[in-house]
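Every protein chain but one is kept in place in this view of the complex.
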Amino acid sequence: MDYQAVLEEVAAYARPFVRQGQVADYIPALERVSADRFGIAVADIHGAVYGVGDWEVPFSVQSISKTFSLALVMAQSPGNQGDGDIWKRVGREPSGTPFNSLVQLEAENGIPRNPFINAGALVVTDRLQTLTGDASTSMLHFLREESGNPDLAFDQAVADSEAEHGDRNAALAHFMASFGNLENPVPSVIEHYFWQCSIEMSCRDLAVAGGFLARHGLRADGSRLLEAREAKRINAVMLTCGTYDAAGEFAYRVGLPAKSGVGGGIIAVIPGRCTLCVWSPGLDARGNSVAGAAALDHFTTLTGWSVF
Amino acid sequence: MDYQAVLEEVAAYARPFVRQGQVADYIPALERVSADRFGIAVADIHGAVYGVGDWEVPFSVQSISKTFSLALVMAQSPGNQGDGDIWKRVGREPSGTPFNSLVQLEAENGIPRNPFINAGALVVTDRLQTLTGDASTSMLHFLREESGNPDLAFDQAVADSEAEHGDRNAALAHFMASFGNLENPVPSVIEHYFWQCSIEMSCRDLAVAGGFLARHGLRADGSRLLEAREAKRINAVMLTCGTYDAAGEFAYRVGLPAKSGVGGGIIAVIPGRCTLCVWSPGLDARGNSVAGAAALDHFTTLTGWSVF
Amino acid sequence: MDYQAVLEEVAAYARPFVRQGQVADYIPALERVSADRFGIAVADIHGAVYGVGDWEVPFSVQSISKTFSLALVMAQSPGNQGDGDIWKRVGREPSGTPFNSLVQLEAENGIPRNPFINAGALVVTDRLQTLTGDASTSMLHFLREESGNPDLAFDQAVADSEAEHGDRNAALAHFMASFGNLENPVPSVIEHYFWQCSIEMSCRDLAVAGGFLARHGLRADGSRLLEAREAKRINAVMLTCGTYDAAGEFAYRVGLPAKSGVGGGIIAVIPGRCTLCVWSPGLDARGNSVAGAAALDHFTTLTGWSVF
Partner (left out) sequence: MDYQAVLEEVAAYARPFVRQGQVADYIPALERVSADRFGIAVADIHGAVYGVGDWEVPFSVQSISKTFSLALVMAQSPGNQGDGDIWKRVGREPSGTPFNSLVQLEAENGIPRNPFINAGALVVTDRLQTLTGDASTSMLHFLREESGNPDLAFDQAVADSEAEHGDRNAALAHFMASFGNLENPVPSVIEHYFWQCSIEMSCRDLAVAGGFLARHGLRADGSRLLEAREAKRINAVMLTCGTYDAAGEFAYRVGLPAKSGVGGGIIAVIPGRCTLCVWSPGLDARGNSVAGAAALDHFTTLTGWSVF
């Protein structure tokens, strides 16, 4: 596979979709990003990396961080069983409702439907906080090591901005606390959650850091982060729940495990082959990058590599 | 009407219902109250007061305070129109869901269904805080004056206990704040809300203090708190929304405007005649005093005084 | 009380509201009615009747019939207990959702929230069918006797039209049948329901026929239809549930037990004094007559006769 040629063709295809969506504007720090940006990178399982466009420009990972916090919790659970008891506190089903909805939580006793809606990610962050003592820093260190980029950092302006506009997430956290589904104090859980979301990474960084998902659990240095079974299971959750309430549509069109963020990034996995990351800030109504989804759609068309 | 004789008959009728319910146990301070308590008082519109049983024993008013915060907001609204703009921020419809539910809020953009569910009362408290600068103290002063009992006080243990177990209310408040429906900071609104709920009053105090609802808006000293139209409207909201999601059942059985609290108190109004307050801590599944509801039911049977 | 003078003042007040709403257009037979119509009638408890405007023009009673089917079921229940077991099959709480919603039914095992939403009325009609063998004809006969108008009749065009556009009601009925909450075959229940709704009556007819609600259960001829307690309870259900999901607002503004229909009629009760009926076809977004509500609002302002 000539990845570089494919990526160039994909970028040409996706170009008209750039600017079609709406840049996230719920916090000023995200709103400032230029809608014209587009980048895509592929990291194959042997360590080669390819990219076109703005593939080395850092952006706010936002919800893509939820993939890594889930992986870290599964990796650090006692007895190396991978699952620990996190699955008693969060489900694995698509939510059928928007990512920050409270309705489902009320009907299901404070157990979020899956780890990729905000409520579920707060529970995972809470667990990571208990396991590591510092949920956000431990994630940052992992991402630095795995991406090979020691300069990765939190964006304090973004984290502060999230906190300032964080009433919805505070409501989710207090609500789950009222059901006894948080181990740490609400303000601490929210703070670490916002820090995780604020990490700045490029398409290159994310494709490389997410390599363990394509390598069935092996880290970049060949050591094992997750059992193969666990890595596959994260991919399954990404496919069924990774793109907000458009996961069914995304599986239908693209057919790859993927996790999107409102910063405009999408990470996608072709198990046994490669990890991709695409970035373009314009979002559709459900919060997924318009040009990013178009690019992944075309990538699978060109390569024939959907999981189906 | 020989009120004293009626009350004694009512008390005899209600006695078997005492202890049938469950004392509120979500905070320790309420759980400690003896389930054996029962008292009832009537204050007629001319100032006479009657009572039997534990009618002079103070208890935690809890949600009954919602009636007074609504009255104070309506009384203090600019231009003395009574309504101000509070009705743009809270509805007047029965909720069809439990008193502390978030579902309805999400479907209706952060506008609570009525001022007597917790979310609605938080909005009213927020408004009272803006109007008075101290929502809880202004209510306490009003209740002292109107009941003629200068010893009324907050119960700090209850307020602290509520705050400690206050995640659900914090979730409601943050959620409404995320829709822009709070004027003051969330922690301040919650704090005043809990202080209001913690006020200790007896059946006597509450029946007397609620006299303005039977006197079409006139205070105990003959001055006007509310226009007659406004007092009637508070009665209407009490009848349709005052007893949590059992308001229809309560109207059917008792047929009086009423507001209950999880402390076991219920205040009820017979417009143009009298205000009643009954207290017994055992609650039914919807949070209303079992013996209290039975007593009011029998009172209307004996007197023929339902509004229908 | 000079009813005639009051009604004329009320009509003058309501006139500008005529044509403000939208005539029901879900079936052609209703859509054809002129939006300019306005009539109001009062029947006092002594048998005197007053009216202005189009008070003698027949219109489609639609959901107002729900009041009479409930009364007939309560009147004919075994042992003259009035309630029979109808209240095991339908609740008495405001629904918090539109009148033809299925959501609440699903959450509550096929038990409709109250007898005045469509689902609840279907259950009441089903019960009346079991009790009488002919739910619609028995209601028609009762209304003829009680109104003193032997010419009352079904409007076949309306009934047929309802049936043709009756998929929503068929869905409600089949859904309840799936929970075992219908005694008769679905098509028969729906048919009788539509016939009941299609009855044509004038404001005069309805005010007179509804007189038993103001007379605490006594029929026009002095015989007893319902116990006083039962009549009061129907009034309570009307107040809390009678105007679709605007019952709280209606209680707040008007403060009377009332039942509206999408034909533009509203029947209202002042217990111990009189029964009113107002008609104007323009409806607000919730299905209540705009000019009709304004007229009742002004009537209570002029007379001071709200139940609160």
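A, B and C are the chain letters, set down in written order, and residue numbers restart from 1 in every chain.
The working rule: contacts are C-beta pairs under 8 Å (C-beta built on N, C-alpha and C of every residue); 3 or more make two chains touch, one makes a residue touch a chain.
As the structure is a prediction and not an experimental result, all values here were calculated from the model.
Chemist: If the full complex is used, which shown chains touch the chain that is missing here?
Modeler: Counted over the whole complex, the chain not pictured touches A, C.
Chemist: Which of these touches the unseen chain: C:Asp2, C:Asp151, C:Asp167 or C:Asp221?
Modeler: In the complete complex, the chain left out is touched by residue C:Asp167.
Chemist: Please identify which residue in A:Lys66, A:Arg113 or A:Arg127 touches the non-displayed chain.
Modeler: The missing chain is touched by A:Arg113.
Chemist: Consider the whole complex, including the chain that is not shown, and state which of A:Cys241, A:Ala258 or A:Val290 touches that chain.
Modeler: A:Cys241
Chemist: With the missing chain put back, one of A:Pro94, A:Pro112 or A:Gly166 would touch it. Which one?
Modeler: The one listed residue touching the chain not shown is A:Pro94.
Chemist: Counting contacts across the full complex, list the positions on chain A that touch the omitted chain.
Modeler: Looking at chain A, the ones touching the missing chain are residues 91-97, 104, 113-114, 229, 231-233, 235-237, 239-241, 245-249, 251-252, 255, 257, 271, 301, 306-308.
Chemist: Against the chain that's been left off, what residues of chain C make contact? List them.
Modeler: Touching the chain left out of view, chain C contributes residues 101-103, 105-107, 167-168, 170-175, 177-178, 186.
Assume only the chains that are shown with their structure count from here on.
Chemist: How is the touch graph of the chains shaped: line, ring, star, complete or other?
Modeler: If you draw each chain as a dot and join those that touch, you get an open line.
Chemist: Using Cα averages as centroids, what's the distance between chain A and chain B in whole Å?
Modeler: Here the centre of chain B sits 47 Å away from the centre of chain A.
Chemist: Would you mind pulling out the distance in Å between where the CA atoms of chain B average out and where those of chain C do?
Modeler: It comes to 32 Å between the two C-alpha centres.
Chemist: Averaging only over C-alpha atoms, locate the centres of chain A and chain C and give their separation in whole Å.
Modeler: 55
Chemist: Please list all residues of chain B that touch 2 or more other chains.
Modeler: none
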